[in-house]
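The structure under discussion is supplied below as structure tokens; questions concerning it will follow.
A single protein chain has been omitted; all remaining protein chains appear in their positions.
Moving on to chain A:
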Amino acid sequence: MLSPNLKADFPKLNSEIEDFNLQHIHRSTHTNTDRSIRNMISDAVEDEEKWLTAGIAGLQQNAFYMHRALDSNNVKDALKYSAQMLSELRTSRLSPHKYYELYMRAFDELRKLEIFFKEESRRSCSIIELYELVQHAGNILPRLYLLCTVGSVYIKSKEAPAKDILKDLVEMCRGIQHPLRGLFLRSYLSQVSRDKLPDIGSEYEGDENTVMDAVEFVLQNFTEMNKLWVRMQHQGPAREKEKREKERNELRDLVGKNLHVLSQIEGIDLEMYRDVVLPRILEQVVNCKDELAQYYLMDCIIQVFPDEYHLQTLETLLGACPQLQPSVDIKTVLSGLMDRLSNYAASSVEVLPEFVQVEAFAKLNSAIGQVIEAQPDMPVFGAVTLYSSLLTFTLHVHPDRLDYVDQILGACVSKISGKGKLEGKATKQIVALLSAPLEKYSDIDIALKLSNYPLVMEYLDDSTNKVMSNVIIQSIMKNKTHISTADKVGALFELIKGLIKDLDSDSNDEMDEDDFKEEQNFVARLIQMLYNDNPEEMLKIICTVKKHIMTGGPKRLPFTIPPLIYNALKLVRRVQSQEENASEEATASATPKKIFQILNQTIEVLSTVPVPELALRLYLECAEAANDCDLEPVAYEFFTQAYILYEEEISDSKAQVTALYLIIGTLQRMHTFGVENRDTLTHKATGYSAKLLKKPDQCRAVYACSHLFWAEDQEGIKDGERVLLCLKRALRIANAAQQMANVTKGSSGSVILFIEILNKYLYFFEKGNTQITVASIQGLIELVTNEMQSDSATSDPAADAFFSSTIRYIQSQKAKGGATAEKFEPIKV
């Protein structure tokens, strides 16, 4: 068992060994560790383990004897062995972590001793005698631990006023000036006295004992503990600073506990807190001039005391901040305070007036300003964090004060201007800063009102601008806000310009294609959210959007132009119906003609990409809209453009087929064309049909053209002859296809084309086209039947099924009765 006096006997040797070990620990953090050095470090740790084990062993041995003494009511021996036991705590060899283990065991033993003292005071020895007796212990540390233990019983006995005993104890503890030992001793004092403070409503309160005494006691203990704690910083060689700070951090809660105790004292009302408690605590915090302590204690104060108190003492609290050491991370402290106050404001509406009354915003704002001014080297990230916390606070407490919000953004702008584009942590904070108002106010209009908002966004680099733009659009989509004026739209598109165009002329970040598509589709969806009932305003909105998306370049136009086109077409419909209703020709500029001009110009821009298939579709949509407005020349112009695209730009066969069906389908619905225009367009359409690459495609397109000459409504064209001409032409093509199949494949191809044409014959027959004769139908039926039964026929179950269902159709028509049945009667199946 190591004698606790070893160090006293061989001080030089011991400290040499310590220095040597620690030297190597320190060096090892800078160089590659040598195995032997590593062994030495682990040896040092091992040594500490050994000392702890030895200490515990010594403690337990003495405790054993102490228990024997307690059992036989031997006060003298009890005191002797308890003092010996407590001597283990006199060690300087243990780190705070290990010392704590030793301390806890001593603590447990002292509890038993306390019980013994209590019983003894009733039996033989009076408490006052005990109080005297323990002071005979040889060494001061055990003496004081015993004194505190007896003191606890003394207070409980109420034989003397609590305040006197407490005062005595807290001053006696001054005898231990060694930081580690002193901290634990005072911590012990705090623990045993905790439930014996003369608080309001406690049994220890009286005329002589007041809350003030309790407060005085705790404050004094706290002050002394902080001094000890700070002193640790300056112990030992400079190179061990890191290790010391780590150890100090392990001990900080011992100091902070005092503030906890204060916060639990019910007798402390706002007045006492404001006039006595807080100023005393702050005095110690400022005067200790220690960075670690200041940071921890400021945070402790904020966390431990109620928010109402903070509000009422805001000025005092904030006033301490500039007095702290410059190296203290004050921004985190302030942010913590503001976050707490924000939550407080959010917890209940009733507390909000308090905030206004104490002018919380003004105080916080100026405090932040002072801090930033005092620390010109503060990184941008830090300043933004501060403003971010203040903004959250403002949004919770003064949501209606947009001027406050704007003020904060303005302060941010001045801080970040001149620093170039932001990066790293700062960008994340800025995004959080800018997103906060969006989340709070679900209407984007409000964010657009903040004059400094776009200014802040100017400082974002391209990728952050995109991130922010996405956040903005998401907010709009989530809240389903409709942006309703051209000005707002313009402002919005300015904000999100990162998505609208390439900001950097040499931006070389190659965006992933899928991501780019997603991004632009998002913009397209946004365009759907722009709306105003008033056609004039709506047209202005469309023009504003057009202006912005035109800067997007060929990559973006295919995504952004179509939604704009459809917005415009919807407007045409609205205006067109209004024009029909209203008779006055106002000087309204939102006329269909005007809108069609804009549409034409816009679609034209797509040729720069180029995307002919898309442009063709859009031209046809516009043509149909013009048709509904009875604007024949406009519709003809759109068709012309579509045809030009078809002839010159669309060469892929599959694309041609689809495009042609769209042309035919649209043309079929046109009623505004005069004979000449109509003829030109249908002639071209049938021409295209016949020139498709594959024969079956030709055949189908041609018989589709037959519908161009037959419209169902009364005024529509019903040219039976030309219908038949188309169908016959389709038949010829089908024949040619059959022959080709014979030649190239050796067997006749499928009869399906003939069946399709047969169905078309039946269609027009039913509609009353007199040019379609029963004989022609009959002929077709026989043709198909023969073809299917011939030897060289390839079996085609689809064709068989089609033919069967066609026959069934004829039969069901026959079974209908009336005029239909009569018509179909002659057809033999």
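Definition applied: a residue touches a chain if its C-beta (ideal position, glycine included) is under 8 Å from a C-beta of that chain, and two chains touch if they have at least 3 such contacts; residues count from 1.
Methods note: contacts and distances are computed from a predicted model.
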item: Choices "Autophagy-related protein 101", "Vacuolar protein sorting-associated protein 29", "Protein TRANSPORT INHIBITOR RESPONSE 1-like isoform X1" or "PAR6B protein" - which one is the UniProt name of the chain not shown; value: "Vacuolar protein sorting-associated protein 29"
item: Listed residues A:K246, A:K570 or A:K828, member touching the removed chain; value: A:K570
item: Residue of A:D443, A:E632, A:E766 or A:D796 touching the missing chain in the full complex; value: A:E766
item: Hidden partner chain, touching residue among A:V45, A:M212 or A:M477; value: A:M477
item: Hidden partner chain, touching residue among A:K517, A:K593 or A:K745; value: A:K517
item: Identified contact with the non-displayed chain, of A:F117, A:F802 or A:F824; value: A:F802
item: On chain A, residues whose C-beta touches the chain left out of the figure; value: 477, 480, 517-518, 521-522, 524-526, 528-529, 562-563, 566, 569-570, 573, 617, 621, 624-625, 658, 661-662, 664-666, 668-669, 704, 707, 712, 752, 755-756, 759-760, 763, 766-767, 798, 801-802, 804-806, 808-809, 812
